[in-house]
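Removed: one protein chain of the complex. Kept in place: all other protein chains.
Here is chain A:
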């Protein structure tokens, strides 16, 4: 029998991911690459209006198109006609009213994708257009027309922390805005639904959480859960954008209706309408501090635009409140966080989940405060840094390592990069140095790992040890979604380490095993890693007891994190499982006459608890920084009067490799006392404080206030 101590490709090693080379060579099978005999293609008719009554839908002309097998509307949804992660408020197919541009109204199955799209265009929908409600501030007022039965206020979280704000030597205030960022995953929404002989359906789908998708779709189909089976297909990125269902119910409806496999694949333009986005935010902050730099109090008001449907808005609103102050010790705070319904595109989960928006604001405030106190901005942050034992504004203490001071020290003490001759604009040849000013900026942020407020988001793993041709083989079966983060690799590493067996097979994720919870909230390596560890240990115990593998040993285990609490009426409660921290320093060159930026370098320090796979850690951190840089400098869905103006990668810009600077990285491994191997989720912190660090650097270069991201050239040059 092997021992756990030494095994090749176990935890802590930079094991290469199995999907890496196939992805680079274009050989990886994404969900959009699937094919089945006799397959039909689905297409979706969407509302062109942000708000309208649906008076009638005439499908006759569409049905008459040769090659069309089905045209379905809300009348064809046999079960619950709405779905949603927190509230079932979103129609599978619109009835009575549409509430955002792009809302699905009808679906078509045909023998060719173009036929399906053509037929969809032949559906005649009579709309009565209504004035769209697009201003979240107006939505919050009593004067606004209610878009949903309960009114437009989706959630208000109030946090009353410490005594009433009182005296301070210095007070700074500011208003800040964050635009609507898109996850911009490269693999658009897609899946293949295959009707089954038992009257059920199998769906092969790119998603973040198979079981919650399955539960919502089964309710809409009016089928028992065991007749709705979901299997993960190749996922081309997620970042929160696949937490809500998109075409899942539509494809299943069409497959069950036609008795044929149905594939649906969104194009890039449709994808912008097919998933939720990051909440745009308007934030008003007031910070009071003593002359020595200690924070006295903070008042914050946060208004998030939830768009047409709830999605995970309520949790985002709560997170924005919990992390509104940043990782600082603040004796007293009053925080109001609101999220409202509007007729703008629905917003929900995206990497950073509420903490991104507030980090932009609180870090701008810290710089402003440093200027008012004539203090070094890093010094000010370090003076107020949280540490283990510090209290959250929600009243609970931080029990995990909270190395805020150390992270700031690390990024601050790194040598600054030299000039390398490159300039903003690159080959576009706009400057040879004219107008170029260098700026340096710092930011630090944190957020919760895992789902909060009393949610028991457990994970399940089934592990089987057998002997194949005299060699031991471990099979790991979970429903956890590999969304590009490297989970499949890490699960195998854990199994190798725990069982001392090198040959590990990670089976396809599906709903034939218990839920793994969502691949989001930086939680999946922690939660499913914990479940795989527990199942492996159970197998090992049996193996050691028997002394032989025999005809196989199998164990299924659930991993639950410690219980948390809901927030009370004053926003108090032990609401979060654990926390993750990172700090960033950005060095930028700004062409101050043209408002163009080149990020020269990002230095970052992050505590990851335990680097399960150091190469994957580096990849997550660099990728997260790219996404944060994108929000700082270019990424925004532009919405005017409820209409999206840039639903394409021509005009929704994401950073290219020429925009992404070298990353200087310090990884701390301060084990978490309450997680498998001490690991801490790493996916989100890189995206949280990278944005404000870049903006702070641009402020330093331009001397301008810059209270909105993404930065626009006009703002940077003061037009």
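Criterion: a residue touches a chain if its C-beta (ideal position, glycine included) is under 8 Å from a C-beta of that chain, and two chains touch if they have at least 3 such contacts; residues count from 1.
Keep this in mind: contacts and distances are computed from a predicted model.
Going by its UniProt record, the hidden chain of the complex is named "FAD binding domain-containing protein" among "Biotin transporter", "FAD binding domain-containing protein", "succinate dehydrogenase" or "Sarcosine oxidase subunit delta". Touching the missing chain, out of A:8, A:428 or A:468, is residue A:428. Check A:633, A:665 or A:682 against the missing chain and you find that the one touching it is A:633. From the options A:542, A:593 or A:622, the residue with contact to the chain not on display is A:593. Taking the complete complex into account, residues 117, 267, 269, 424-432, 434-435, 593-596, 598, 633-634, 638, 645-646, 650-651, 653, 655-659, 713-714, 717, 719 of chain A touch the chain not shown.
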